[in-house]
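One structure below.
Heads up, one of the protein chains got dropped from this complex, but the rest are sitting where they should.
When the chains are written out, they are named A, B and C in that same order, and each has its own residue count from 1.
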């Protein structure tokens, strides 16, 4: 049984484990004040070409989202997200628990644009309604699609002129910035957003996301918020060591590139097998539409989630590749499918 | 420079790292549904002699406290804690952030008793004041003292008859239940509390606490609360593997015993050197009162925190030992002190 | 200038003011423990035919919603509401501030049904999503439509079998239960919901809503929640006296009947003048679609809100009648319209 369920089925990239072992008995200060966290943060600032941004290493994606959004907003302010946004559907109301409404707008491809944001602004004009204040995007989106540089630039400009905070969830950011045909870099993410995070968990780390805060007024006393939400690990070295390794010799980008390539291989195999895709995703999530009977057959040897019902006989499934996906597994899957 | 600052200066016990490496490329389900988490939980239940308790593996202490207390209480209910309680002073208002007041009572040795709880109950009698509902104790306390079985039994009985939830923070629980002269076991902790946690981070793990919920009405839909607060790790295996190792062949207890022994060695050395102690602590935190000049001298070669001012010339410092403390470091410290 | 903007443009029904004056210098206990509040509650229980329900008098609608929903739900639980629901759009995120998500479903007539609820349940099946727990309906709805007894019964049954709490916002309840052609009484509201409130502010009181809690497990320590959210008035007599008067000699029902009749008069006049209506509302809110030029002309002498754009030349406006609406004002409005 081989699993395409997600990009966190395996442990960590071997380099990370090696570094953990080698540094294990060194004494380090706690709570992110260790040398590894410091080094990792320096490296990330270098790669973004921004020395003024603040970087914080936090355990997971939901944790990062709730700490950041909870810290950025005043009580009456709200988020805008597409209806498939991770914070909107898959975080058990974590953002609402911090007291903030998520205003959702419909989107077919998981992407947000300025027209949709403008509609929300037009509807929320006085104190009887929440004040829209933070625009949440995911890059890649929950459907595997990505934003072009031009799209990010447009969103950025719109948010600035409307006093909105632009925040990007980068749980799978590696796959967006490592895509050959894409034109987005880590520098662009930093330039065009007010804050965003660089996902580690889904790209080879045991756990860990690097939250980048560029905008000055959002930085203040941020470590208080991490601690208050239980996000400040005593052994912060665990996060530091991992990001140190991930950003050594471009490992982070290579791992993401592999995930993308495996996804491309899958996609090509599916197309050759005359499968339709629910959505055209260039990153590590692939959504083929298959006959229910075929799905049942595939489930015997492969793990994956059924994404949505398409019609009485067909459903879309989700196949996720990662840094750890073996090429043979992809070939096997396509072979099994074509039977 | 050798650090006695805390019990999380080093990485993890080598067995844990070994297990991480060996299991690394196995595919596992996410969010705590992996085989390692399941095994660890089975083992913990066995050791507690209670198959009905629920066990959840969570990243850290503050995280565990805020998830548990936030889930257990209704909005108008409050905690009772001693004024030195971790939730009261060292968690950046994490519990208040979940909406609940912490009513503090004075205590010299960090311990709570039924008289103090009764006083709180007597003061809070109607809807203009919060409703005291959860009794928070730490074992060992933040001052290194521990509860006897008799004391726990008395608290337990009192809480039951007053419809109070008894919850124990066990960030350093290992040191309490591994103490030779103590009479408390893991079984007792489970029997006498409604919920408690078994600390991993401060006893050899990279991170991780095992929350035990015994009381039936507190168990319901608990995973929702973990997820909502960002505490459900995608790679839950990381927690599972660690607790699996910690509870294999009594490793957890041995590590704690070592920490206690190193503390005892320190204490004996201090006493022989005619040092007074701020408090008589049998576990891995030692609080000698030293001349400020001596402290300055020691700081050149040893790391530790100054705990409190005693008089113009003296202060108490805190020395923490752990599973990783080297005997030579203790000897060196005492030697340096006696100079 | 005559205002049809809302049903709270005037002060209180004269009987209420008279009672306030007459009882003014009597000394009463505070916080709802006065004789008037007690009498009002007894009367309300009588009218509902339910002596076991709890009744609490609270200042306003948003206040009542946030206290009730905040008290009824555990942190991970969510509300289901139509997208036009008052809690969803017009309470500045008050419910989200208590920590709970509102899951909205589309509805043309402002009403919820079991199919829509079932869809929500089907989507929310594990701990990565919120747990739908409370069904919020308004009766009349924000669009003036009402639920039939059969519809309420069906909702009630569905909620019971799915462990959902059925909660009804009755800010304009008088208009629903006083409608000649309707078949819903105060008894039915109590029978078919778990909790609901009887609006005073929009039916002749200066302020005040009577919250009814029928379901046993929702009643516990409820006054704590009212106090905690700042809803327990020191001079609770102000609420008591008003509900005492409103439920004396059927005043409450007569006032609502008048509001409905004035709305009917308006509707008939509009239809005779060949106006289309945005929605067929039998209660005190009327939504005619008018030419923008006509609207501009009417605005010179009448106050009302523009509800929505219909096309480039037409908009729907909202006209609200109340206990205080003068028949002449309605006649004038129609006359002005027909010019």
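The rule is short, and it goes like this: a contact is a pair of C-beta atoms (placed from the backbone, for glycine too) under 8 Å apart; a residue touches a chain by one contact, two chains touch by 3 or more.
From a predicted model like this one, the values you see are computed outputs, not experimental measurements.
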Of C:108, C:220 or C:235, the residue in touch with the unshown chain: C:235
Touch with the omitted chain, as defined above, among B:20, B:57 or B:78: B:78
Of C:28, C:191 or C:336, the one touching the omitted chain in the full complex: C:28
Full-complex contact with the absent chain, from A:127, A:150 or A:311: A:127
Residues belonging to chain C that touch the chain removed from view: 2-3, 5-6, 8-12, 14, 17, 20-21, 23-30, 59-67, 91-94, 97, 201-202, 206-207, 224, 227-235, 237-238, 303, 324
Residues in chain B touching the chain absent from view: 75-76, 78, 89-93, 96-97, 99-102, 127-130
Touch list for chain A against the chain that is not drawn: 31, 70-71, 74-76, 98-99, 127-128, 130-131, 221, 223-228, 232
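To be clear about the criterion, only the chains that are shown with their structure count from here on.
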Between chain A and its twin chain B, rotation from the CA superposition, multiple of 5 degrees: 180
Shared interface numbering between chain C and chain A [over half = same, under half = different]: same
Chain B and chain C: spacing of chain centres that average the CA atoms, whole Å: 50
Separation of chain A from chain C, taking each centre as the mean of its C-alpha atoms, in whole Å: 42
Junction residues of chain C - those touching two or more other chains: 75-76, 99, 127-128, 130
